[in-house]
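I'd like to ask some things about the structure below.
Our next item is chain A:
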Amino acid sequence: MAEPVLAIEGLSKRFGAVIACDDVNLDLREGEIHALIGPNGAGKSTLIKQIAGEIASDAGTVHFAGVDISALDAVARARAGLARTFQVSSLAPEFSALQNVMLAVQSGAGGTFRFLGRALSDPALTEPAMAALSRAGLAERARMTASDLSHGERRQLEIAIALAMRPKAFLLDEPMAGMGPEGSKTLTGFLDGLREEAPILLVEHDMDAVFALADRVSVLVYGKVIATGGIDEIRADPQVREAYLGEEGP
Partner candidate 1 sequence: MNRETAINTVLVAGLAAVPLIASAFDDPFIVTLATRIVIFALAGVGLNLALGYGGLVSFGHAAFFGLGGYAAGILASHALNYEPLATWPFEISGTTQMLVIWPIAMVVSAFAALVIGALSLRTSGVYFIMITLAFAQMIFFFAISWPAYGGEDGLSIYVRNQFPGMNTLDPTSFFLLACAILALALLFSSRLSASRFGLALKGARQNDQRLASVGIGPFRVRLTAFVISGMITGLAGALFADLNRFVSPSMLSWQTSGEIMVFVILGGVGRLFGPVAGAALFIILEHSVGPISEHWQFLLGILLLAVVLFARGGVIGVLAGGARHG
Partner candidate 2 sequence: MSLILLIEQVLNGLQFGVMLFLMAAGLTLVFGVMGLINLAHGSLYMVGAFACAAVATATGSFWLGLAASLAAAAAAGALVEIVVIRRLYDRDHLDQVLATFALILVFSEATRWAFGSFPLYLNVPPSLSGAVTLPGGIEYPAYRLAIIVVGFAVAAGLFALIAKTRLGIQIRAGEADREMIGALGVDIARLYTIVFALGAGLAGLAGALVGTIQSVQVGMGEPVLILAFVVIVIGGIGSIKGALIGALLVGLTDTLGRFLLPIVFATFMDASSATSVGSALASMAIYVLMAGVLVARPSGLYGVRA
């Protein structure tokens, strides 16, 4: 079997007395969607932040595309090809949707320290950005200011930004949150095809989406991965039923 794209070993994080992430092992293989589920407060978003390099881990390593990125900061990890979306949309509110995506294109294309050329009409930035917006279904909203977009459209813009980075792996933190049934269905279909482009680590509460999409599922409870496996294995796992399904239900 090929080496996984993303391999997490022994990752831990403690906030005072609270253990947010306890010796987590997780990997993400080429072509798969690996769903990370767990009750509220299980530490899913903390784990995403640790993988993205936004908060420092107390222990453990993260290997990405064969390289140890444990010591890199969030900027360097993003440049290495790790694209993440935020649980609560995090956009540049005064920028248009297009400009938001252009930032991501520019990161890859370089030239952030170019002071004179006109960026806004530069096809090297606008064309890939438009392409990403179209794929995320937002082409018609390209000129609209991000703060004027609807909630669902902002979720789509998050995806478009991640696409524009042409990443080697996606970290999607609850992309369906607040999308409504129609939006969730469309996005589910879209993510289904996306796994061929780059594998996805998907944090999601929408169980319909998880069961429709996931090749593998890991269950996180109190910062610990209590089970990893295919959907049927997870459904049958007694520990999962007790700790997770028993409490919340899908």
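Of note:
FYI, a contact is a pair of C-beta atoms (placed from the backbone, for glycine too) under 8 Å apart; a residue touches a chain by one contact, two chains touch by 3 or more; residues count from 1.
A word on the picks: all candidates are chains of the complex that A comes from, given by their letters.
Computed from a prediction, not measured in an experiment: that's the story for all the values here.
One candidate among 1 or 2 touches chain A in this complex; it is 1, while the rest do not.
Residue ranges of chain A in contact with candidate 1, taken from their complex: 52, 54, 73-76, 78-79, 83-84, 86, 90-95, 99-100, 102-104, 106-108, 111-120, 122, 125, 161, 165.
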